[in-house]
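All protein chains but one are shown at their positions in the complex.
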Amino acid sequence: MNEGLDKGREIFTEEANELLAELEISLLELEETPTDTELIGRVFRAMHTIKGSGAMFGFEDIAHFTHEVETAFDLVRTGNMLVTKELMNLTLRARDQIRAMLDGISVDEAISNEIIASLRALMNSSATSEQVEYEPQDHRAVGSQTGQESKDVDSDITTYRIRFKPHKELFLTGSNPLLMLGELSELGNCVVIAQTAAIPLLRELDPEMCFVSWDIVLTTCHGQNAIKDVFIFVQDICDLTIETIEADSNMQEEERHLKLGEILLSRGDVTIDELNKVLGKQRRVGEILVDAGLVKEEQIQAALVEQQHIKDVRQQRAKQESMASIRVPSEKLDGLVDLVGELVTVQARLTQTSVAFADPVLSVIAEEVERITWELRDRTMGIRMLPIGSTFSKFKRLVRDLSDELGKEIVMTTDGADTELDKTVIEKLNDPLVHIIRNSIDHGIESPEVRVQAGKPRHGTVHLIAGHSGANVLIQIQDDGAGLDKEAILNKAVKNGIITPDAELLEKEIFSLIFEPGFSTAKTVTSVSGRGVGMDVVKKNIAALRGTVDIKSKKGVGTTIALKLPLTLAIIDGLLVKVGEDYYVIPLSAVHECVELTANDIEKSHGRHISYVRGAIVPYIRLREQFLINAPVPEVEQIVITEAEDQRVGLVVDYVIGEHQTVIKSLGRMYKSVEGVSGATILGDGTVALIVDVPKIVSSVKLEGSEVAL
Amino acid sequence: MSKTIMTVDDSASIRQMVSFTLKGAGYTVVEAVDGKDALAKLKTNTVHMVITDLNMPNLDGIGLIRAVRAIPSFKFIPIVMLTTESQDTKKQEGKTAGATGWIVKPFKPEQLLTVVKKVLG
Partner (left out) sequence: MAVASITDTTQYLTFKLAEEVFALDIVKVREVLEFSSVTKIPRTPVFMRGVINLRGSVVPVVDLRLKFGMSQTEKNINTCVIIVEISLGSEKTILGALADSVQEVIELEPERIEPPPNIGMHMNTEFIKGMGKRDDVFIIILDIDRIFTLEELADFHKTGQQFN
């Protein structure tokens, strides 16, 4: 939208300048032939356009000032004022004044005021002077009621009875009653009954006329004005009544449903006398009334529908009241999650015990408890899930402010704002996202001039996408900026001693250098992205959430940073493995498959840590070497094939035990900086197993440049 | 198929703004600079709705509305007029001529779209 507005401003300035040039000529001509209506019309239209379009594109001052001149020429046009030398002088001066305003020169307001005063004096002295004050319209485009304000939700839910009886000529204005009924139904729970009694016989029917009227029962939280707005364009060509049948407030006191007769009565379809007369008979009120010819079948139908609608609304309201959400302090939730965690642990113990006892009765119970526990776990985790949308919308403002500050034109778009994430993850995601977006805006997206030169649209785009991918949430931050400059990154990294000049790196490895501490490629330090502290912090923060950061970039096209995060921080599905006497859990989300590693395989690969998995070469890391475990090696080891940093890497363990519901426990402050272990969990027998931090291990092996051919 | 809307205005900036907004919302837009131009273009284009200014040279908005309504195939087409007049006379004249609705200038793009949706669906 902004682009349209800016473009509009440009065109307006151009257009207004042309109009002013024309105006000058017209005025000079008009001085010669003061009664030329064509010329007068031209002057008026020029003023009219400058005023109208000016206000549209934010030139309030011009609109305000031009209004006065326009008013004067409206009088001339309608023959209520004569073209005089004085008027011409004033108008020409006004024209110059407008031109100055347009050029953005600071104009002398005193002159403006003087011109206005003189024009007014002139108008006052002429015959009839109907003056309209120029009031800057606060963008109430359609009538007085329409506009944003009517959308404000009155919290009170009210049921209205609307009778909409268009005049026959309705269609001749191009109005479509069906659209209005559609609009009504968007306001709330709506029942529409068409009244077709007025339709004449086919041979008498004029198909261009409207004979149908509608009764509508609408339950809405929008006020009466919103309903009136629906019919605003047709208010002169229809009979419209809006009555309140039931407001929220009087709900409690009366819980009875209105009887059909009462509804017909209150709708004025029948009088009390008529009703009483027929009530003497013992049939259903509706039938009796129809038979008696007092009301039409359709009117009864409408009333019945209204009765049903109110019943429904009441039922629904009762339901809503009982279903209403409750706010719970998050500590209570955290406590619940802790308890569920303990339950999961105990359940694991129960299952283990039941296996040991091999008692059919016990194992049935254990299975039942397991099923319920898992369900409870999922539900509890679900409560902590929040859509990421609120975080996204915060960034809109950030993007707006930053692009302003940097003189860039940037639009932010989002996708998947309803993707749900654990609330703790969302909270901790804020800072990293801010940093990435800042970087995109500051270093990524070019200035409008540069972009235009490169054949790109003036405005850059930052696109935020969230979505699920297995047990993870994938958040991508895309920009269509300049992309990462590989050379600049390399030079900088060499200069900062991060790499040696002769280092040969893959594109991916080069990009990942920007996550190294103390790295910054920006040639100038700006207040926006700071001083090259940032991307390393981003990586650290995301790693703390057990997530990974991935970066893709193409020079001149843009950069995409992808964050992969676990759905929840509290409980994960894990694969329980054993090395020596110790148990470890590998997050299942990272695991692809398990294969055997035999002595034969080891021999074949000549001492290199490489295995062949269905033809593909997969390097592996021995967990026992990484964790310095001294224990006899079994005949056949197992390789757990995992994926870390977009690469398949095997972790060699002694035994794979199986899946394990892993309640994640922090190792506490004392073990805060342990590498390769992201936490601990308690097994069924009460022993503590450590959770393997796969990406950390892989990257640390890479850094060591060990014998592993990664 | 997207619906086609004709914007009739002698002000290029207004045409630009209306056209940009509508195109952004997926409509096809035909531009006309005044009533006469609009009538000529209606003959050769499929148009589902007309948005017209009132004060224009050659043929003004009121005249255009009357003329459009006189064409059988456009008898029921939605026509929205752009008015700057806050007084009702001009608006009333337009309604009598057969306008479906109106928008008071200045307006915001969203308001334009609201009205288009209202009368065009």
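Read from first to last, the chains carry the letters A and B; within each, the first residue is number 1.
Note that in this section contacts are C-beta pairs under 8 Å (C-beta built on N, C-alpha and C of every residue); 3 or more make two chains touch, one makes a residue touch a chain.
Nothing here was measured: the structure is a model prediction, and the numbers come from that model.
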Notebook entry, point to check: What shown chains does the left-out chain touch?
Noted result: A
Next item on the list: May I ask which residue of A:G268, A:G455 or A:G668 touches the chain that does not appear here?
Entry: A:G668
Note to self: Just checking the interface: what residues of chain A touch the absent partner chain?
What the structure shows: 341-342, 345, 582, 626-629, 665-677, 680, 682, 686-690
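Methods note: only the chains that are shown with their structure count from here on.
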Note to self: Per the contact definition, I'd like the list of chain B residues that touch chain A in the complex.
What the structure shows: 10-14, 16-17, 20-21, 24, 53, 55-57, 69, 75-79, 82, 84, 86-87, 95, 98-112, 114-115, 118-121
Checklist line | Interfacial residue positions of chain A with respect to chain B in the complex | finding: 1, 3-5, 7-9, 11-12, 14-15, 41-42, 44-45, 48-49, 51-53, 55-57, 63, 132, 135, 137, 139-143, 146-147, 171-176, 178-180, 182-183, 208, 232-233, 236
